[in-house]
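Have a look at the structure below before the remarks.
One protein chain omitted, others in place.
Naming follows writing order (A and B), and every chain is counted from residue 1.
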Amino acid sequence: MKIVGKGIGKIDGMAIATGKPVYTDDLVMPNALVIKLLRSPHAFAKIITIDTTKAEQVPGVACVLTYKDVPNVRFTVAGQSYPEPSPYDRLILEQIVRYVGDEVAVIAAVDERTALKAMKLIKVAYEVYEPVLDFETAKGHTSVVHTETDLHCNFDIGMKQQLNVVSSQYLEMGNVEEELKKCAVVVEDINYMQAQAHCMMETYRAFSYLDHAGRLVVVSSTQIPFHVRRKLARSLEIPSSKVRVIKPRIGGGFGGKQTVVMEFFTALVTLKTGKPAKLIYDREETFSCSNSRHAMRLTVRVGADSDGYIRAIDIQGLSDTGAYGEHASTVFMVVGQKTLPLYNKTNAVRFMGDVVYTNKMPGGAFRGYGATQGTFGLEAAINKLADKLNMDPTELRLKNLIKAGESSLISQGKLLGSSSLHRCIEKGKELIGWAEKYPKPVVNGNKVRAVGMAVTMQGSGIANIDTASAEVRLSDDGNYTLLIGSTDMGTGSDTILAQMAAEILETDMGKIIVNASDTDVSPYDPGSYASSTTYVTGMAVVKAAEELKQKIIEKGAAFLEVLATEVEFDGKVIRTLTGEKELSLEKLAERMVLGLGKLQLVGNGTYGSPVSPPPYVAGFAEVEVDTDTGKVSLIDYVAVVDCGTVINPNLARIQVEGGIVQGIGLALYEEVRFGKKGNLHTNSFMQYKIPCRKDIGRIHVAFEECFEPTGPFGAKSVGEVVANTPAPAIVHAVYNAVGVRINRLPITPEKVFLGLQDKK
Amino acid sequence: MFTLLDLVQPSTIDEAYQILMAKRNNTVLGGCAFLRLGSSRIGTGIELSNLSLQYIKEQEEYIEIGAMTTFRELETSPVLAQYFTGILPKAVSNIIGVQFRNVVTVGASVFSRYGFSDLITALLALDTEVELYKGGRMPLAEFLLRKYEKDLLTRIFIKKEGRIASYQHMRNSASDFPLVNVAVSCFGDQWRIVAGATPARAKIADKASLLLGRGGAIEDVVDVATQEIIFGSNARGTAEYRKAMSKVLIKRGIQEVLQWK
Partner (left out) sequence: MEIKVILNHKPVTLVGEKDEFLADILRNHGRLSIRKGCNTACCGLCTVWLDGKPTLSCNILGIRAAGKEITTIEGIAQEAEEFAQVLVAEGAEQCGFCSPGFIMTVVAMKKELENPNEADIIHYLTGNLCRCTGYMGQLRAVKTYLGVK
């Protein structure tokens, strides 16, 4: 292959690296109103009175809006295909506020200073309720977070509204309790993962205006333009034909922007005032008033027979979805879906549990989307099992993990299309020096070094749901326009999709113009989430490019007055096999749009897959623990990745490195702390520590390619799977070093120190 | 985010002081890093850039540092690298980043007497004096114990007496606030053990320092030190952990100083 498989630089790389004004806040018109939001200081309260008269009178204030000014139509903010598996439990502004930071009033003014001044003049009287702050006591709590009678679920997700349960799930194959009884060895482990914050560098922001046709245009730093359009139409009660959503360059998302966080407010203001309006969340709002990873408790039991075959897995989860239920049931479902297929020598598996409402900021989509939490819980138990079986943890994996062509209890008979996970483990062992470093830790005074490992899987798109379309158009000048709706948030998806098209059309990258993503123009795409862009949108691009290529050949042959089977196309020229006659692509393009051809050539592709082929990662960590202080330093991290065919090695490598560092943050540094009244303390980079350059050791990334038959050029996905292994691998390494098993993330020096004290 | 009604850049220290004292909410603007985190309503902000207070001078007996000297200047100063086994550059080098250290000033940090300060702990282990416009010149230790009084900190003086000093700290993420910090110094047989970010501001462990100077065993010294210092709990750590870590850090500090002696 000439272009796919090459580390081609991103088509927007130079512009974004050198600070060109291509992001949302760079594009907004200078006279746009500035919006500020008044937020609830209480975790759970009802607005009894709200008086905005003084605020409205401040010169320069365009409008001050409260719950009285919005339609009474409930919706979900989840970026999911319709019908969404998330409860319609939101109003744009509501009389009940359900977490500290929940929106109370929208103030639009000529500038920020004026808006803030007006905000101070709004008088609100609240009736404060007792908040539900602990997710372990939320179910059946006397305070019910959602009492509204018009809460709507598109279909049954197991909601028990009065009990604060958003989704109750139960999936069992075989009889887990019976099977566990038969096992020679059973271990149980209980683990907690925190509500990790995305910390994308570009905070949430959007602006909107009315265009020349009176339509509402919203420019937003979003991953989901089509879902945004649908939800704005519903919540504002306007026809969706009147809404256009445009996504410019955006500064990261990681799933946070797979939720319609704040576009409602700019849209509302523009509709009310007729004026352009912008809203930029600052870092504090981004931390505390958007969404985070779902905090979860995982109680996992695994049982093995005396030969070391894992015969039963039971995962019981409790998930904290916060004040609103977007992504609640789906993230939870993924906990089981992307863990149970891994070990397929089982006779029984079960995934069950509840997702509960609490009066905290909602959980949402975050890279891994439940697989991160599930992997953490399961791999911790599997490592504990290896210990009890006196078996090398890598041997236990190699013996029990699913291979290509096999199936698992929850796969519904579908066979695994591709996997190189076994090779990944072997390679990873080599790279980290597993044979020399496991099981004996290396002790050097108060410094102890040891290794740990974990494996994980994810998906590539959502089977039978994610469907994307793509269009490739041959323009009059012989160039191609690739129209896609997927949303490059820095990952480089625009570039790799162009690579695919260029490969098929046998042309170079310079001839492909990528246009993405604008709901007026782009073919439908759910957006970039669920690791769907390379796989689902990629296949749509492949189909579209192949269709166009075929049309070029047919039309070219027709002009050359031969049959399509009698020509070949090398990307530049359509030539008869005999070599006598030829027609250049430029000439063909020119003719097709004019009288001679009368048909501009376009290739279309729509793809949705009945399977979600899993990418895999084998992760290995080497840590050094200071036994005097409990401090854990990361010396080395090895990740060997199976993402099928690697479309762009440079970009894929960075995805892995980036995901690993997020996983390292989750494991060692990113602590989430709430105050007694439900206010988030860790709401700044000063308090919430994402890893800085000195916090990571060496990171080695390797790929073990394999060919996924259903994927473009054999590719699967890589975007999410990479975040899942560091936490369990590091916990394992710390245990192997000093015998302290940390069950609650992040691993802090004090926790390790206390563990060491307890052992004495 | 603070608001300002007026902002002045006086050209004499006296002028600066007069304006500062003229109204209750007149405030000196140092690096503004922490001021910016609050929401003070400042009357007149007093900007000291024109007072020529940005310098590190080696005098005959002292090293003199002006209040507007930045942390980065401390970090890269060839003078400070030479003295006190480079404790001052080491103490500030972990704070957030180079850009941040190009903004934060010595005067503002010392005057504000932050508990989490790495600089104050290190300075307290040396023979340091501060000069206040009204309060005059006094030892840093004395300044730290005083009741708060509005004043202008103009210079700090550190005696060049060949002190060997070690800086130790405990942080989870490398660019985080310290969970606890320690400085240990020795001049002749005069030892000084300082603990800061306890989470309270830095304090000299006098008894322990004396005991060490008289040849006390390190284990005993460490016990005495962590009994005379009061430790507290906060988000970053419990009092018990801070106490335990201080023992480790004091021990390491003493050992490092002994190595250099």
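Keep this in mind: a contact is a pair of C-beta atoms (placed from the backbone, for glycine too) under 8 Å apart; a residue touches a chain by one contact, two chains touch by 3 or more.
Remember, it's a predicted structure, so these values are computed and weren't measured experimentally.
A.B. asks: I'm checking contacts with the chain that's been left out. Which of A:His212, A:Lys598, A:Lys676 or A:Arg693 qualifies?
C.D. replies: Considering the complete complex, A:Arg693 is the one touching the chain left out.
A.B. asks: Looking at A:Ile92, A:Leu651 or A:Val734, which makes contact with the chain not pictured?
C.D. replies: A:Leu651
A.B. asks: Against the chain that's been left off, what residues of chain B make contact? List them.
C.D. replies: Residues 2-7, 9, 29, 31-33, 36-37, 42, 45, 47, 49, 72, 93, 96-100, 102-103, 174-175 of chain B touch the chain that is not shown.
A.B. asks: By the contact definition given up top, give the residues of chain A that touch the hidden chain.
C.D. replies: 7, 9-10, 12-21, 23, 25-26, 113, 198-203, 249-252, 254, 282-284, 489-492, 648, 650-651, 653-654, 656-662, 684-686, 690-694, 696, 699
Just so we're on the same page, only the chains that are shown with their structure count from here on.
A.B. asks: Report the inter-centroid distance (CA atoms only) between chain A and chain B in whole Å.
C.D. replies: 44
A.B. asks: Hey, which residues of chain A end up touching chain B in the complex?
C.D. replies: 628-629, 631, 668-669, 671, 673, 681, 686-687, 689, 691-692, 694-695, 748-750, 753-754
A.B. asks: Within their complex, state which residues of chain B touch chain A.
C.D. replies: My answer: residues 37, 170, 172-177, 179, 235, 237-238, 241, 244-245, 248.
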